[in-house]
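Removed: one protein chain of the complex. Kept in place: all other protein chains.
Every chain is named by a letter (A, B and C) in the order it is written, and numbering of its residues begins at 1.
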Amino acid sequence: METAVFIVCALIVLSGAIGVVMSRNPVHAALSLVATLFGIAVLFLNLGAQLLAVVQVIVYTGAIVVLILFVLMLLGVDEDEDLETEPIVGQRVVAVLIGLVLAGAVLAVIIIGKDAAVTGAHSATAAISPTVANVVQIGQQLFTTYVFALEITAGLLTIAVVGAVLLSRRPKDLQPIPEPESMTEMGDDPLTVTTEEAAH
Amino acid sequence: MADEAALDGADATDSDATPEVAPEELFGTLLTHSGGQLVLHPSRETYPALLRTLHEAGYFSIIDLCGVDYLTHPGRSGVPASVSTERFEVVVNLINHQQRSRLRLRLQIPADDARLASAFDLYPGTEAMERETFDMFGISFDGHPDLTRILMPEDWPGHPLRKDYDPGRIPVQFKGAPANR
Amino acid sequence: MIAAASSIAAATVSGDPLLAGHIDLVIVLIVILKVVVIFGLMLVATMLMIWFERKVVSDLQNRVGPNTAGPFGILQTLADGIKFFFKEDLKPARAQMRVFILAPFLTVVPAFLLFTIVPFGGDFSNGHDGSVELFGHTTYLQLADPAIGILFALALSSIAVYGVMLAGWSSGSKYPLISSVRASAQMVSYEAALGLSVCSVVLVSGTLSTHGMVMAQAGEGWFSFIPHWNIIAAGVVPFVVFLLASQAELNRPPFDLVEAEQELVGGYHTEYSSIRFALFFVAEFMNSVTMAAIIVTLFLGGPAGPAILGPGWLWGIFWFLLKVLAFLFLFVWIRSSVPRVRYDQLMDLGWKVLIPLSLGWVILLATYYVARDQHWNGVITIALGAALGLTGYGLLRFAIGTSRVKRLQGVVE
Partner (left out) sequence: MTTTHDAPINLAQTSEGAQELSSRDVIAGAERLRELGAVLRLSESEALNAELEQTPDEETMIINMGPQHPSTHGVLRLMLELQGETVLRCKPIIGYLHTGMERTGETLTYLQGPTNVTRMDYAAPLFTELAFSLTVEKLLDIEVPERAVWIRMLMTEMNRISSHLLFMATNGMDLGAVSMMLYGWREREEALRFLQEVTGLRMNHNYIRPGGVAADLPDGWRDSILRLLDMLPPRLDEYDVLMTNQPIWRERLQGVGAISTEECLALGVTGPILRSTGYNWDLRRDMPYMAFDQVDFDVVVGSYGDCFDRFAIRLAEIRESMKIVRQCLEKMPKGDYRIQDKKVTPPPRARIDESMEALIHHFKIFTEGFKVPEGEAYVAIESPRGELGCYIVSDGSPNPYRMHVRAPSFVNLQTLPHLMHGNLLADAVAIISSVDPILGEVDR
């Protein structure tokens, strides 16, 4: 049963991954990514890591790919991209080379390491105990053994957010025309502020 | 018969009397009265300058601008004798909110050169009205930013409010529908 | 689709005693029976919900509403469904056809799946654990009770957005496109607020399982139930946040920007017709029912309630339906009385109010529990925590105010 689920999911994951690369339409590529992520979530389930599976769906399919699609739609990149021109010269050759090197590395690890590298164990760090709840195990691991890594990751993400905000700020924003002075006298009513704020 | 004679007489005295009284003027333009309202009769050339004067005098709004085609009624009333009448007239209604007064301009536009300076620069509110007048009478307005048809379809032939325009001859156009008239 | 759900549920099941031991044919049949019953009930409930909404709205608006098909017009939805089924299915020429066809199913499948984790009956009074006897087996009156229960609901609602987004995008039309852009931003924003308010509940209940939550909120007698409810135990704040965020998540007024008729014609389903449109319609109302059920489970004790006479599980169903109906009425009431908010106001509400509020509340609750476990002085800890939270919120408001002033100055210069 587990094997059957694994084979089906692996097929979904792989075909999704190929779809991401091969799709000419960026939205189709993003959808293929969803298939891959979903397949991985089911693989997590298959391994008994329920929490990870759900988090995978919530965070990756539910938030990240949605954001990717959001950007795609907002920018209206719905036409087929021109594949003839390469933004960076020779990037395809380099990409193929790097891909081959990575694949070779993975193969090498499997071949050299034999059973030692691919043990079939549920997890490389801690075995999932069937009796203790999933959430408890992950929580304990995260906040004891890996608390430093967790904090570093949090810090990294915060820095990334701040950086993104800084980058997206435009020093000279829209420059609308100043509002003309109205013939009517604007009182000291607090409403004045709202009016002007919203008018811009 | 007696009535007719009396009427003739009245007419005669009227036409006799007009040259004696100097024509009334306002803002350097001929002025007449119509139903209690002031009517000015500027020429096409003096129109832009008059508008500027009026704007300074507090006539901040052109409330209405429309055309009239006097093709079948050339002897119109209310126009002073010194003004030579033309086929078209553009009637502009201005309002002075401070003095609560209205002013009407009647501009004579000849049929062979149906054009007038646009009031858009001073009175942007005439944008749609001038377009409508163009659409309906074919009077073009120099200096109008976007003088296209406004009520009729883009490619409509003719100007429907001209008196020599025969309504009903042109089939109503729906895209793709055969013209069956 | 339900079969798929049950296989996931079976793989993740933890609580249901039915699946604890050896699984034989009877148990499989019981599960299938549950699936079929829930599927049918959901369809009927959706039908009734559409009728209920139209009827209540029309009452609130001084008009009659559906009154011809069946008694009180109750069959109106059925008639509409039949009509939709026989309507011509228009396919826009510029649509991305495969995605266009897929999108309605992407909305309707999560809507069905969502109900699997809702406990809708059972006797929770006097210490009973809500289990019932069915063909000689003990089971819960809910399709699945995975350990990660409520997270499953969040995951499904985050998938549900795909249907809306892709429908809008694939239509090849501009209004639906704007709608799907709105949908994606809105869903991602309110998912966060939704999740954070669920966090408070999880903290209080100590479990992610929906059955466990209902158990935690059960009590004895008539009025001992109510103090256990999370609406009180977790404070009112998470409840309010969840209620608001769920309205946004459901695209219901006043947060129905995605299909704001006055602005975007029909929103994402502008180009849809016939049964495909009906699927969106069904999914939307089904989600309303399910969301009401989830609110009831999270905050009002689900089916837990006193059993007076007769079988307790029937009382459980009765209490559950009563609470759900109350919420459905509330939804309809809100819909008929408030104008729609604007897109930027919606985002402001989500990011500047609801998310900081629910985050602060989670931290405050956590502080309280830590203080209790460590035997600190509860009052002082809470006061400190609250003061810190308020300071943080004040700083946030200040920052927002400053940025607004700066923006205005930049505009003026």
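Heads up, the rule we're going with is that a contact is a pair of C-beta atoms (placed from the backbone, for glycine too) under 8 Å apart; a residue touches a chain by one contact, two chains touch by 3 or more.
On a predicted model such as this, the values are computed, not experimentally measured, just so you know.
Considering C:P71, C:G136 or C:P339, the position touching the chain not shown turns out to be C:P339 (whole complex).
Interface note for the absent chain: among B:L26, B:A49 or B:C66, the touching residue is B:C66.
Among C:V240, C:V265 or C:L325, the one in contact with the hidden chain is C:V265.
Seen from chain C, the chain kept out of the figure touches residues 57, 60-63, 174-175, 178, 182, 253-254, 256-257, 260-265, 335-345. Contact residues of chain B toward the unshown chain are 34-35, 37, 60-64, 66, 68-69, 72-73, 76-78, 91, 93, 97, 100, 102, 104, 120-121, 123-129, 132, 136, 143, 145-146, 148-155, 157-158, 160-161, 164-167, 169-171, 173, 175-177, 179.
In this section, only the chains that are shown with their structure count from here on.
For this pair, chain A with chain B, the centres built from the Cα atoms lie 68 Å apart.
Separation between the centroids of chain A and chain C, computed from CA atoms only, is 25 Å. The geometric centre of chain B is 66 Å away from that of chain C, both derived from CA atoms.
Across the complex, chain A meets chain C through its residues 25, 27-28, 31, 34, 45-46, 50-51, 53-55, 57-58, 61-63, 66-67, 69-70, 73-74, 76, 78, 133-135, 172-176, 178, 196-197, 200. Contact residues of chain C toward chain A in the complex are 8, 11-12, 14, 96, 99, 146-148, 151-152, 154-155, 157-159, 161-162, 165-166, 168-169, 177, 180-181, 184-185, 187-188, 191, 195, 208, 404, 407-408, 410-412.
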